[in-house]
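Just below is one structure, and these are the notes that go with it.
The complex appears here without one of its protein chains, the remainder shown in place.
So that you can tell them apart, the chains are marked A and B in the order they are listed, and the count of residues begins at 1 in each.
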Amino acid sequence: MLIERLTEALGADAVKTSPEDLACYSFDAYSQGVLPSAVVLPTSAAQVSAVVKIARDLGEPLIARGSGTGLCGGATPLRAGIVLSFARMNQLLELDIENRRARVAPGLVNLQLSERIASTGYFYAPDPASQRASTIGGNIGTNAGGPHCLAYGTTVNHVLALEMIDDRGECFTTAVDDLGYDLTALLVGSEGTLGIVTSAWVRLLRLPPATGVWLAAFPSIESASEAVSAIVGAGIVPTALEMMDATIVRAVESAYAAGYPEDAAAVLLVESSGEPEEVASADAAIARIARAHGATKWQAATSAEQRDALWRGRKGAAGAVGRIAPNYYTQDVCVPRTRLPEMLAAVDDAARRHEIVVGNVFHAGDGNLHPLLLYDKRDARQVAAVIETGNIVLARAVELGGTISGEHGVGIEKRNGMSLVYRTEDLAAMACVRDVFDPQALLNPEKIFPSGISCREMRT
Amino acid sequence: MIDASLYDRCVRCGLCLTSCPTYTETMTETSGPRGRISLMKAVAEGELSEDAPGYVAQMSECLGCRACEAACPSGVPYGELIEAARASLHERAVANPARPPKRGGRELSLLLNAVERPSWLHAGARLLRFAQRSGAFAIARRIGLLRALGLEGAARMAPPIDAHFEIPDDAVLRASASRGRAFLHLGCIAQCSSTGIHRAAIKLLLLAGLDVVRPSEQRCCGALAAHAGELERARALARANITAFERSGADVVAIDAAGCGAQCKGYGHLLADDPAWAARAKAFSERVRDISEILAACELPAPSIPLAARVAYQEPCHLVHAQRITNAPKRLLATIPGIELVPLEEATLCCGGAGVYAIGEPEMSARLRERKADAIRRSGASVIASANIGCMLQLRDAIAPLQVRHVVELLADAYA
Partner (left out) sequence: MPRDANVNDIAISDALAEATARRRSVALRAGGVFAGMHRSVLDADEIDLRARRAVLEYEPRDLTIAVECGATVAQIEQLLRERRQFLPLDAPDAVRASVGGVLATAWNGPRRHRYGRPRDLLIGSAFALANGTLARAGGMVVKNVAGYDLSRLFVGSMGTLAVLLRANFKALPLPECTRMFLASLPAGTRARAFAQVRNLRPEPAAAWWIGGFAHEIDGDPGDDGRIAILMECDGALLERATLDWRAALGRAGIPETRLLDAGAHAAFSRLLDAPMQLPGAHAVTYRSPSLPSNALALADAVAGVIDRFELQCDLLVDIMNGDVTVRAGGNAAGFAQMIGMLDDALHDLAPRARILAGGGDAHDRLDCFGLLPNALSRMRALKQRFDPHGILNPGVAFFDGGHT
């Protein structure tokens, strides 16, 4: 019944039901879930609406999926349902350079937008490390960040308007200039639980005339994180301020030979963009601070190739760790910037106590850490140690005034962690929003909320 | 069976997806590297039958272009994975002849036999040249003979045969001031078709101060056999080439076809489990260079004859992805006076040639060929430069009247 109706609405080529196809959509970059009932590849908002109506009739959950690069299990099916892949809705629908905006279909790959408009002198700023494959729709679902959101902000700061399909298959739109509640901001980052994006207007920024990229090497991770605090505290906001420890640098160099110094305990990758004078001032000021904090090296990337190589190494860092350990678990927490040294010490301490190796590669300027916990999944002790260490990291981040996810999202991974940051009342308020938008919980069910949280606590 | 240590390196990050030509065409996870690896894992771990139609279809649909391997941050050796998966499927087919034959199997088998034996190859090529020039193909197609023989696809794919073949011989071609000796690998099809590429390569190698040898003992590189999962055949060919090289006294193996170059660079891996040959194969592979690598590293004199054309460079998969060579050919082209290099969209996406891919997957091959042809037409180029005969044959008709030429042909023309 389900398959017949989907096929009638979308055509046979857009409905996948073979066991092999279902298997390929049963996971994302975080987790292995169950086989969905069907996978559909719609090509229009009307088709998305039709799929939602069919799913609603038959009580099938709906899981929206971009490229499945998410790191929290947001696109993993947990109880069958229909996976809605937006891969074929990948057009740049309108380009309005005069007003610095573009309308995109949700399946458009993040980097492809910037590449396609590069000749106009504009770009799309949010740049998650997955940008080569991840879609703008997926980025909207998780409010994706990236190294450059230090200066430019995260996805929510770049979405101007949304066209959505709701849980009943009806279309509605929101825009940042709309009167009333800021639904646009609410929907960005809602992980496909409040509605399904079918197109979005996004902001475009002018490409900066000058960009400088520098490397600073430090004798310890503490001195590097002190330098980060000092840079931000001095009123300098580079466009990116990234840190890598020695473990990560070794992995990156083995994968990319990007040019990072392998003898440093920590490396900062700093980028500043703007007018040439501004870039020069940033160079001088940041170099001074880095040296004052013990930097043993301050080196500029002198060519576009060098710059690209450094960035390629940084953006591929997590994957490159696959070369030095059979498995790794990427944690994602964010703390106030001044608490970075304490947070890093806590990570190090937890890893030591549990006898696992940790690599740190993260958006230091934002206080957004990504400890990569290395392990071998065939070793039960190591698996347990990684889980335990991950939990300690979450708890410590919250104690330091931080949060359990800076940019990857909650999904399946951090449902239980939500209770560390929020009290029942806070979560119930969120659950009420969910209940208004999707009372039957058809949209990406069993994500975000820890079990036992419902809107009922709020009733008066 | 595929070793778990190969597929377990895949962390399912998905960064490979957009590099994959078949994913880009179908936009389905199943037709992408991450999906295929997950299916290989499912088969290896007994969760999916190796005969599952979706699995068999995907192992065939993969072009083996290895673009995903270049994109992979975790270093998943995808080329090895697909080779092992196909080898296992091939063994299964051999052990069970009652199974329905693979699509295009008859043509492929004929072709593999031909390329292994120079005498067959040359005889076949002469016959083919006659058929092409006399119109015999057209007649045979009309009366349904080709279909009856199961050769329709092969006839469509057949390369144009040159009047004069480039046949290996044991003479040494001397450079005026010799700095070393290059072993020029002549390949299989390229001995009889597009022989201007070899002539250009020889001219440039001599200009670069390298003596050139083309020993008659050399054989096909074995890529076609390896891609079909017939690893033993590929190993036999590899041993022949290694022996020929060792006896030639050459310092370097020069290869002007990217597909052959990638295969020859992989002999060390191919023969790693053969104690008698492992070290020799490794030593051989370390000496293999694409012609562009050799020329870009040499002090060639400045070319003098201008080329007033807009040229776009189509990057062969087995050069850019398998060998990670992208700058050398472009640098060589840029030395030609008057040339205008124009960018090509998706320049590193496979053209659908992929060796004998079109025999088994004619539809996908055609889709990718048309996609590439469209990009070429949008580029405004009048000449397409390539570095692999397979790509050149795939694109030739699709982009006419635009020309497709090898980098070394364009460069050699710029020297008097």
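By our rule, a residue touches a chain if its C-beta (ideal position, glycine included) is under 8 Å from a C-beta of that chain, and two chains touch if they have at least 3 such contacts.
Everything numeric here is computed off the predicted structure, so don't read it as measured data.
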item	value
Missing chain: touched chains present in the view	A
Given A:S49, A:T69, A:N90 or A:T174, the one touching the chain that is not displayed	A:T174
Touching the absent chain when the full complex is considered, from A:V156, A:L373 or A:L442	A:V156
Among A:A102, A:V410 or A:L443, residue touching the chain not depicted	A:V410
Of A:G319, A:G402 or A:P445, the residue in touch with the unshown chain	A:G402
Residues of chain A in contact with the chain not shown	96, 98-100, 142-143, 145, 149, 153-154, 156-157, 166, 172-183, 185-186, 188-190, 194, 206, 209, 229-230, 232-233, 235-237, 274-275, 277-278, 280-281, 334-338, 363, 366-368, 401-410, 414, 417-418, 421-423, 425-430, 432-437, 448, 455, 458-460
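Criterion: only the chains that are shown with their structure count from here on.
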item	value
Chain A and chain B: spacing of chain centres that average the CA atoms, whole Å	38
Touching residues on chain A, where the partner in the complex is chain B	16, 18-21, 23-25, 27-29, 41, 67-69, 85, 87-88, 90, 107, 109, 111-112, 130, 132-134, 255, 316-323, 326-328
Touching residues (chain side chain B, partner chain A) in the complex	8-9, 11-18, 27-30, 32, 34-35, 38-39, 42, 48, 52-55, 58, 71-76
